[in-house]
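Here is the structure we will look at.
Only a single protein chain was left out; the remaining protein chains are all shown in position.
Moving on, here comes chain A:
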């Protein structure tokens, strides 16, 4: 017994955290430098669980840091650099105030510089760690790259961010890593798959830029500095892994050289920034083998799970389809469509894109080129339409990528109101209600069989569209007859052949065998259902109740969904009837 009396606030939470002011005093830095250091080193404020204990009985709100973090900071080399900078600023101020330009110039020469290399290496021991932070990195760099010249940010920073983002986009194009695109009112969301990591970022629409009021530019600039360096390191690694030359170089010399468009020195950079030309590789290409190796590795990991293998195979197939979605297609972008965004998206799916060479650097072919297959246009009327190419609205490109097939261009003709642009980030689970528009979208993806049904249904109710816009419909029909005469004929031919086959089957005859098509999806579903049933049998009594509960709730939700669907169908029928009556 006995011993010294335990004093309050000498152990536990009270000593594990330090307030920001205390940390500043300990590190002998000013607030701005401390913030910068924390941002570079990835140290963030924390909220203690028991604030009263930490604050020695007081309940005043403060910003806290972990004591260990601050101790970690105190050993960093950057601190000495910050101190040097402080002295540098002091000397410089003095020289400037005395108007001693000579001394000023000498002091400016000895500006202390720091390197973030070791910091990055320390924060991300492996490359995958760095990729996990890429979202933030890309968002910020793309924002900074879009800044106009102003006194709020350094021009060099903007240029650096622009350069890095262009490099990254070139990598995505070369690796064909793009998976999803979503055009929202905020900007364009992209999702890419880089080395198994899903990376999502947003690029704002190219419009006039206004600086927001309530954003701390000093902090954002520090973040941008750090992230631009990080993005540079990541780019190098990605480029070298993909056998690309870093810094990127043009694979072929540009075709259209216009002296007025940019300076001689900027030409290569401008060309790269247009994203249209391909970049140089180091010569060793093992892309396809690589992919196969990946699939093999996946199989090896879970060889005992047949479902998983099948699923991953299907996924790999669809990804491959997406990667070569626009292969062999040549796009021409009209002047009113977002050029850079579309070029990026098209090139990432193996397509080619060009524009009028007066619009910007990087154009490879002109509007009168005969090899153009698609003309992306965003205005209601098109003059001088050519028959050898398809005119589509930009939404067609984005929707096709999300669907991973080339959607019928009919719905996206210029002037025609497009079907809704659905978010690819929403995925309905089994039994949940699937919205009507999504159902339509899925049907469109399924192919032409459903399309025919749709056509027949449209024929059933032509009045609906007639009432809305007679003129538009007429235009559409005209276009249809102009654009797809061959397609319709082919369908008719097919129908004729089918009917002929039916007639032949009635009479006894030996006919050529038809290859039985195995629907992999259906098989997979059947197998899954069987597995589930077997699994249900094996559930112990202990967990059966919980399982039943889950299943009933799921059933309920699916029932609700069905009810909604039924209601909708009923309404539709009523409408149809009403219209028919009207017509009659």
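The rule we apply is simple: a residue touches a chain if its C-beta (ideal position, glycine included) is under 8 Å from a C-beta of that chain, and two chains touch if they have at least 3 such contacts; residues count from 1.
To be clear about the criterion, contacts and distances are computed from a predicted model.
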Problem set entry | Undisplayed chain, where the name is taken from the UniProt record, one of "TRAPP complex subunit bet5", "GPI transamidase subunit PIG-U", "Ribosome biogenesis protein NOP53" or "Ubiquinone biosynthesis monooxygenase COQ6, mitochondrial" | "Ribosome biogenesis protein NOP53"
For this session: Check the options A:11, A:25, A:50 or A:98 and report the residue that touches the missing chain.
Result: A:98
For this session: Would you indicate which residue among A:10, A:214 or A:260 is in contact with the undisplayed chain?
Result: A:214
For this session: Sort through A:53, A:233, A:320 or A:443 and give me the one touching the missing partner chain.
Result: A:233
For this session: Could you tell me which of A:79, A:157 or A:194 touches the chain that is not displayed?
Result: A:157
Problem set entry | Absent chain, residues of chain A that touch it | 42-47, 61-63, 66, 68-69, 71-72, 98-102, 105, 109, 111, 113, 115-117, 120-127, 130, 133, 135-136, 139-140, 142-143, 146, 156-157, 160, 182-187, 189, 200-202, 204-205, 207, 210-212, 214-216, 219-220, 223, 225, 228-229, 232-233, 235-237, 240, 336-338, 378-379, 393-395, 417-418, 420-423, 425-426, 435-438
